[in-house]
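I'd like to ask you about the structure that follows.
Note that one protein chain is taken out, while the other chains of the complex remain in position.
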Amino acid sequence: MEQVYRLIMSCPDQRGIVAKVSQFIAKHNGSILEANHHTDQRSNWFFMRHEITASSLPFGLETFKKEFAVIAQGLDMTWHVSDSQQKHRLILMCSKQSHCVADLLNRWHSGDLDCDIPCVISNHPDLEGLVAWYGIPFHHVPMGDDKAAHFAKVSAIIEQYQAQTIVLARYMQILPQAVCQQYAGRIINIHHSFLPSFAGAKPYHQAFDRGVKLIGATCHYVTEDLDEGPIIEQDVARISHRMQPEDMVRLGKDVEKLVLARGIHMHLEDRVIIHNSKTIILD
Amino acid sequence: MEQVYRLIMSCPDQRGIVAKVSQFIAKHNGSILEANHHTDQRSNWFFMRHEITASSLPFGLETFKKEFAVIAQGLDMTWHVSDSQQKHRLILMCSKQSHCVADLLNRWHSGDLDCDIPCVISNHPDLEGLVAWYGIPFHHVPMGDDKAAHFAKVSAIIEQYQAQTIVLARYMQILPQAVCQQYAGRIINIHHSFLPSFAGAKPYHQAFDRGVKLIGATCHYVTEDLDEGPIIEQDVARISHRMQPEDMVRLGKDVEKLVLARGIHMHLEDRVIIHNSKTIILD
Amino acid sequence: MEQVYRLIMSCPDQRGIVAKVSQFIAKHNGSILEANHHTDQRSNWFFMRHEITASSLPFGLETFKKEFAVIAQGLDMTWHVSDSQQKHRLILMCSKQSHCVADLLNRWHSGDLDCDIPCVISNHPDLEGLVAWYGIPFHHVPMGDDKAAHFAKVSAIIEQYQAQTIVLARYMQILPQAVCQQYAGRIINIHHSFLPSFAGAKPYHQAFDRGVKLIGATCHYVTEDLDEGPIIEQDVARISHRMQPEDMVRLGKDVEKLVLARGIHMHLEDRVIIHNSKTIILD
Partner (left out) sequence: MEQVYRLIMSCPDQRGIVAKVSQFIAKHNGSILEANHHTDQRSNWFFMRHEITASSLPFGLETFKKEFAVIAQGLDMTWHVSDSQQKHRLILMCSKQSHCVADLLNRWHSGDLDCDIPCVISNHPDLEGLVAWYGIPFHHVPMGDDKAAHFAKVSAIIEQYQAQTIVLARYMQILPQAVCQQYAGRIINIHHSFLPSFAGAKPYHQAFDRGVKLIGATCHYVTEDLDEGPIIEQDVARISHRMQPEDMVRLGKDVEKLVLARGIHMHLEDRVIIHNSKTIILD
């Protein structure tokens, strides 16, 4: 795949933003591969994402940043630019269940998930062999009585690998507030229900008790408020009265792994912008 | 369509139920067109639905009932048998919005909704002309200050037409407890969210505020607990960050009308059995 | 809704197109409400759609056209600009089946389909009453032995009303080549299968014979090659071995009417660009 720079911006809306940005790109003879923008009319806020062919520009990423900063400052932008050839470092955290981890690792191994996975962290050793087969370091950090100690170790590993994103691939623990804040917008979780229905524990059992006709899964950014973070992706599957909670668990795995993979995919391509408590997906 | 008797039964589970029932049918040379059963293992309860060709039996509905009562009593059954050629009397209640009513009336007029619709009741006059075009009486019962008086009139109309089922096709009022109890299992509502998410008022605005990626609709039986009744059918539609609540309202109408029509269809074919707070759909 | 101008362009791709267009808009202080573009890399062709708030511009539609023509010419563009407040004139053609027409008319009447429907044309009188209720002229043009005469009359009606788009809402006749050519890109059809599966007659019976597990519908522009025109929208519904072709017909109606309505909706908002034998949907 061709090397591209992805330029993601948000700022208070005003006239002429697109003109200024596209003028900047055209001036440097940049070739726009893809562009999306969105204006949130309630907050009067503007969002834009560009993919620009790197080879079309006369300079590299650092000069791009320096040059663009002038425009960005004038428009009061929050922005960043990323290079498609600098692999994003994404760490997986898991527990005992393998469906999400096995699915993500197979995508990564097949070249369908474009990132580095420097390690997998788990509070249980069950998935060590599977992860090892893919040649990825596996860190078993048991959850003893001292939850703070557990998360101190986890944070240290995250820092050691300089992870940019942490994916909770059915990691069944609630993160401490401090961790949520430290990695705000960088922790992605898969919750096994169609939120806001059935937040919290045992959502399939809750779904069974309520007698819903569809079950779902939700991929969202983690915030301090459990299962309340900005939603990236959701989907559902049809169930019937014949299904026991265990059948829903089995069927739900397929929804979970797909929804998580789709959410990560959009996150890795810098298509997701968090705005207040929601996401804007520029695809 | 061939005349069939639909035999719906539920009872405490025990061995030999199917044998006894099918023996009864075979003894009278009955031809089974369709049969479904289900055992709820938690409550140890058995459910069965048969479609039997009327012309294959040597007797009519009344004798059928008398003969079968003997078996039913021995098995401690709750049961009923209905004749596909005796049209079910179904009343629609609506307010100002036309999408569900227009959709249901078109199905009925096309022969795709097999029932009688003796009248439509509304607290607003807006849909009178549309209903009149289909040749169906329209009762405008305004909701004044006296809610009790309103519902007394509504109940009187229901009784007058001997309605078997009342469909709230976006009738925007909360029914009094007494009405819910009087017509328990006979009032079908369409709620414009994927329950249990966004119960209550303005669900699309709630969905907008939460930032979900799918909106939904739920067809359920009405009970005294608002939006808590047994669910018959649900479905969803994908939305994006570009959509304002008004867009969701427009898009949601399609989900509402389809989910309601599917729920009614199963109810009219006697495929829905309420068991505790859930439904069993024998299709 | 606010008045907007919709600017739709396509041209050979080159650098600086977005800059030139957005510069033009910014120079006139135009406020961009929505913008999408796409580059087809195989044909090296560029496509763009803008929604610009009319009130933000210092001139009206005619001056806009004159001013923009200069830019368009320099970029070798095919383009047009439409005013959201000039209602699109859309004619429906139908036969005996009512589900699509009834659905579209209800959307139109509810304000959810933003266009004028100056008349409905049918080769059968069945839907006259329904159409009349909505206050729309109904032209019954029987299909006698002389097919050419039939279509001469149909064309005359289309011209009389200066229809911009003709929707075949389950109009069951094959249009003559000359009509297809005359209204190229302006005739929308709903085919009751998931094309390219089951083109031609009786698709539900074909689907039944093949034993597929999903049925579908396809909304497409009509070309001289039957069921081969550019696809705008498709969707499917799940079926089972229990369903006879008649059940599929009934179930399929729901897919047909939704797929057709979605396709028309995108067409009316000028979101659909035909490129070779395919469509680009700028939404």
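Here are some notes:
We just call them A, B and C in the order they show up, numbering each chain from 1.
By our rule, a contact is a pair of C-beta atoms (placed from the backbone, for glycine too) under 8 Å apart; a residue touches a chain by one contact, two chains touch by 3 or more.
Computed from a prediction, not measured in an experiment: that's the story for all the values here.
Annotation: of A:Ala102, A:Met172 or A:Leu226, A:Ala102 touches the absent chain (contact as defined above). Only one residue from A:Asp112, A:Glu159 or A:Asp225 touches the chain missing from this view: A:Asp112. Contact between chain B and the absent chain runs through residues 15-16, 18-20, 22-23, 25-27, 29-39, 56. In the full complex, the hidden chain is touched by chain C at residues 38, 40-41, 194-198, 210-214, 216, 230-236, 240-242, 244, 277-281.
Seen across the whole complex, the unshown chain contacts chain A at 34, 97-99, 102-103, 106, 109-110, 112, 129-130, 133, 242, 250, 253-254, 258, 261.
Note that only the chains that are shown with their structure count from here on.
Looking at contact counts per chain pair, the maximum sits at A-B. With centres taken as mean Cα positions, chain B sits 41 Å from chain A.
Distance between chain centres (mean CA atoms), chain B to chain C: 36 Å.
Counting partner chains per residue, chain C shows two or more touched chains at residues 34.
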